[in-house]
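First up is the structure itself, then whatever we jot down about it.
The complex is shown incomplete by one protein chain, all other protein chains being positioned as in the whole.
Showing subunit A:
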Amino acid sequence: MLDIRNLKVSYGLTQVLRDVSFSVPEGKIVALLGGNGSGKTTMLNTLTGLVKPGGGSILFQGQECAGIDASDFVKRGVVQVPQGREVWASMSVDDNLELGAATRHDRAGIKTDLAEIYELFPKLKVHRRRNAGSLSGGEQQMVAIGRALMARPKCLLMDEPSAGLAPSIVADMVDTILALNKRGLTILLVEQNIGVAAAVAEYAHILQSGEIAFSAPAPGLVDNPAVLSSYLGR
């Protein structure tokens, strides 16, 4: 569904991604792992139009997307749940979710989707009029995911959804990711938490200094000491 071929990104003279190729098949969860500074976030930002690539191609459902605007990525169905959640802290949960549908104009559809998201995250419904900034980290993560879902994505790119959450909340997050995938959503998951990746993803790519250093089925990764020590520095 999402095919990345020979993607190159530089910030000034610094090459952040060098010749990266991998794909995310339709209906699957693929994990992208790597330490700090390995280029994971740059990868997601390039795949959602925040960063323009210096070369290579991004094919989504066979269509070339390299270089198109962020809003066009959203319209085509590629939506990012950013690292650190980035909710609109001074706006209500309702407003946060409704603005997730900023590129849509079907009022009735937006309304049903909003109801569906409150079904998926009943906690949010209770707090729907509260400012998103006043919610807990786990609840803000739900807002961030719900907001992305309001765009009716076909492919969801999640940047470290487990970061900064308590272990019990991380377990809920794993369930949420699996539930979204079961509904047919294709997911590219960027993680530092290898346990989360192994629990949800089918396949994993390890990014190191802007290159794919290793690729393997995800469930086996936790038992692979060579991978852990050499690529993630643990």
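One rule holds for everything that comes next: contacts are C-beta pairs under 8 Å (C-beta built on N, C-alpha and C of every residue); 3 or more make two chains touch, one makes a residue touch a chain; residues count from 1.
Following the convention adopted for this analysis, contacts and distances are computed from a predicted model.
Not every chain of the complex appears here, and the one that does not is recorded in UniProt as "Amino acid/amide ABC transporter membrane protein 1 (HAAT family)", selected from "Putative polyphosphate/ATP-dependent NAD kinase", "Particulate methane monooxygenase beta subunit", "Amino acid/amide ABC transporter membrane protein 1 (HAAT family)" or "Phospholipid/cholesterol/gamma-HCH transport system permease protein". Among the residues A:A89, A:V126, A:A179 or A:A216, only A:A89 touches the chain that is left out of the figure.
Screening A:K8, A:K28, A:K75 or A:R130 against the full complex identifies A:K75 as the residue touching the chain left out. The chain omitted from view is touched by exactly one of A:G34, A:G56 or A:G100, namely A:G100.
Those residues of subunit A that touch the chain absent from the view are 48-50, 69-71, 73-75, 79-80, 82, 86-91, 95, 98-103, 147-148, 150-151.
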